[in-house]
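Shown here: the complex without one of its protein chains, the others still in place.
Chain naming follows the written order as A and B, and within any one chain the residues start at number 1.
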Amino acid sequence: DEAETKGGLKIVSDDGNFSAELGGRIHFDTYFFDKDDTYYYQTFSNDDDRKEVVNTTDFRRVRLAMKGKLWKWKYKLERDFAFSGTGGLRDVYLGTEIFNGDLLIGNYKPRRSIGELTSSNETTMMERAFATESGIYDGRGRQQGIGWNTYWCCHTFGINLFNLRDPGDPLNSGIGAATRFTWAPINDYKSTLHLGASLSYEDANKDTPPREALVEYAGRRGPEQLVALSPGGSDFFFGEFGEEEFYLGRPGGDVLIFGLELAGTYGPFFAQSEYAFGNFSGDIFLSEFTFEEFFGAPPNFFCDPFTGCFIGDQSVHTWYIMGSWAVTGQHKPYDEKNGVFRSIRPNPPEGAFELTARYDTIENRDIPGMKVSNFIFGFNYYFNPKVRLMMNVTLGDNNFIDDRTKQFAIRIQGSW
Amino acid sequence: DEAETKGGLKIVSDDGNFSAELGGRIHFDTYFFDKDDTYYYQTFSNDDDRKEVVNTTDFRRVRLAMKGKLWKWKYKLERDFAFSGTGGLRDVYLGTEIFNGDLLIGNYKPRRSIGELTSSNETTMMERAFATESGIYDGRGRQQGIGWNTYWCCHTFGINLFNLRDPGDPLNSGIGAATRFTWAPINDYKSTLHLGASLSYEDANKDTPPREALVEYAGRRGPEQLVALSPGGSDFFFGEFGEEEFYLGRPGGDVLIFGLELAGTYGPFFAQSEYAFGNFSGDIFLSEFTFEEFFGAPPNFFCDPFTGCFIGDQSVHTWYIMGSWAVTGQHKPYDEKNGVFRSIRPNPPEGAFELTARYDTIENRDIPGMKVSNFIFGFNYYFNPKVRLMMNVTLGDNNFIDDRTKQFAIRIQGSW
Partner (left out) sequence: DEAETKGGLKIVSDDGNFSAELGGRIHFDTYFFDKDDTYYYQTFSNDDDRKEVVNTTDFRRVRLAMKGKLWKWKYKLERDFAFSGTGGLRDVYLGTEIFNGDLLIGNYKPRRSIGELTSSNETTMMERAFATESGIYDGRGRQQGIGWNTYWCCHTFGINLFNLRDPGDPLNSGIGAATRFTWAPINDYKSTLHLGASLSYEDANKDTPPREALVEYAGRRGPEQLVALSPGGSDFFFGEFGEEEFYLGRPGGDVLIFGLELAGTYGPFFAQSEYAFGNFSGDIFLSEFTFEEFFGAPPNFFCDPFTGCFIGDQSVHTWYIMGSWAVTGQHKPYDEKNGVFRSIRPNPPEGAFELTARYDTIENRDIPGMKVSNFIFGFNYYFNPKVRLMMNVTLGDNNFIDDRTKQFAIRIQGSW
């Protein structure tokens, strides 16, 4: 049989019934923070609970992935060693072709958000926007389930039914569904215009953990802000805090998210934008103490001293606009099969250089003042198609707790 | 050198001194439970401690395994990513041929029980019977040690000496030994008759955890029942419960298990049965409270109010009978080297369909009423020799706590 390497190991059988390959990726980051002194030293007198940011290095991703073909079926098994336990499982599925589309069973990304579906090897910025797992889909980027997706001419369509767990979560009976449709009315060698829409519904049930919109607004390993939450399927999932304990009116709750995508390329230029609107159902009462524990600051609205602060259904809005310019002239190719853009590829031995920027914002309209934004700019240098250096400066802006932490981040990344 | 794939990666050196291959398996399950309402809502008024079953999905196995040849030695390194930490190590050993047999050093299955030794890719039902690690050998399917096994004509013989730990257990000084002998008086292209016997002895010592017979009688992730236990090598291994604490008369204790196997095929028909008898040595006193904590129901025998419930040596009996019929006509091949049956293999592009059933029961004759059984029926559909779909309906029957929980389970499974 035929052996092949582009940095990984690949063997294809002569009869075409089998293939197997082993690949991987290393993303190694360094973070420097410029913390907001006003926020750290004046707003809060007792900052014991407040975790300060730390300048450090960190493996963002350390993955091996094996995939292959077994007659008409295929498999993929991917493990991220930068994460512990079963939480390190990534794409793990079996699949086959059915009705001109791919049927996948296992753990993978439901079809929603172009930013989420773009491979972490191909992202324009170091971290994804708030319209993805980095925000509104926090901890839910991959789920266990069954899905089918297809493409024709200049369209893609996918639909998924899933259990509300990834392999690192506890067993639970929550159920979700997602679907995405994209259309590329223009797609030639020089320019692409991409339009997309997705819908996601997640319904909590027995033992489902709370679904949150949670953002690291000043970059990875920076401060976090909880923007919205919908309680899960456990009666008292947040533990007990004595007299100041959390009170939960109605366990369960569902989350409905609708997303729109607009993106395109023109020669060396690339722009991408998403808007997502989510409804996180609530009907919970928090003591003021608990509210501040969760959200990092006291509520800006009236809380009954006896029943606490009421959080009902929450309307969450997020959008971003991102652009890049390949100074060295390369064009970002469009992946017609998945409706996402790939990163530029230099032609070795030459390299490539790309300038990048993004403005991103998320808001919970049912918690007064809950709005978080950031602006990121930076560049990517491609040593070759598989090794790149990224630099990002992130200017965080947390309106709710009034924090303006900044981050300078560097990544060296290789994939094979 | 020669590269080869049957879904995995394999390279064999031209001089025959070396070979290496990387394979794996994914078993992805979905469970639905029909819980026994009588049991949940009437028997126990305060069911706080009682974990309710959850309908969910679950990765049962996500493994990569590398094996190869180094001149006259061989190695195998297998990791199950559906389990955390060192508890995810499976077959990890070095071996060589000596006296016409295989000498293995490391972590692997001691030779006992045809059901246990059948690969999880080849089992007839989704879970193994109570005569294996799924019951009488709970948590002890693989152990660290040294072993030798051989086969000739229609016989196999194996013997093992091992430390009472698998890599996920704490360091301990317990020692065990096991041996198995099988004979296949009939073994031709159409029919096989297999007879076998095994003996296992496990002697606790310093820091040895308790050895238990523990069963999930209504399928994987369903309710558990502790059937028997032998204390280990720690003085107070069960922690402290205040005045109601566990009292241990004599730490240590040994477990002796004797097993018999009878199995055969005739064309598309297959039947397999095992009987195992075990003595779990005791000499311990439990408070009534502790007894109920462990066994899920109050004792049916007299407990002295001061010294508690006495549990001495326990005689544990388990047997099962399992059968299958390959409707599409395939025959289960016999693995002469290991004395086990393989699953049927369709000839692609055709598939194969198999009906399956098993009755399984386990009993501790020294704890009155401690008898647990189940009946399972289902089918396996083979898309090809490496991908199959399994469905099992499990009718659990826990006589001790009077629970009749049922499960409907689906598995999609691929191996390469």
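Here is the rule we use: a contact is a pair of C-beta atoms (placed from the backbone, for glycine too) under 8 Å apart; a residue touches a chain by one contact, two chains touch by 3 or more.
This one's a predicted model, so the numbers in the text were calculated from it and none came from an experiment.
Note that of A:Ile26, A:Leu103, A:Leu256 or A:Ile321, the residue touching the chain absent from this view is A:Ile26. Considering the full assembly, B:Gly106 is the residue among B:Gly106, B:Gly253 or B:Gly378 that touches the omitted chain.
Here the missing chain is touched by one residue of B:Gly145, B:Gly196, B:Gly339 or B:Gly414, and it is B:Gly145.
Residue in contact with the omitted chain (choice from A:Glu4, A:Asp37 or A:Asp304): A:Glu4. If you put the hidden chain back, the residue from A:Phe277, A:Trp325, A:Phe375 or A:Trp416 that touches it is A:Trp416.
Residues touching the missing chain, restricted to chain B, are 1-3, 9, 11-13, 17-22, 66, 68-73, 75, 77, 79, 84-86, 88-89, 92-94, 96, 105-107, 144-145, 163, 165, 167, 171-173, 206-207 (touch as defined at the top). Although one chain is not shown, part of chain A still touches it, namely residues 3-11, 22, 24, 26, 28, 30, 52, 54-59, 62, 64, 81-85, 221, 348-349, 383-384, 386-387, 412-414, 416.
Keep in mind that, in the parts below, only the chains that are shown with their structure count from here on.
Chain centres here are Cα averages; for chain A and chain B they lie 39 Å apart.
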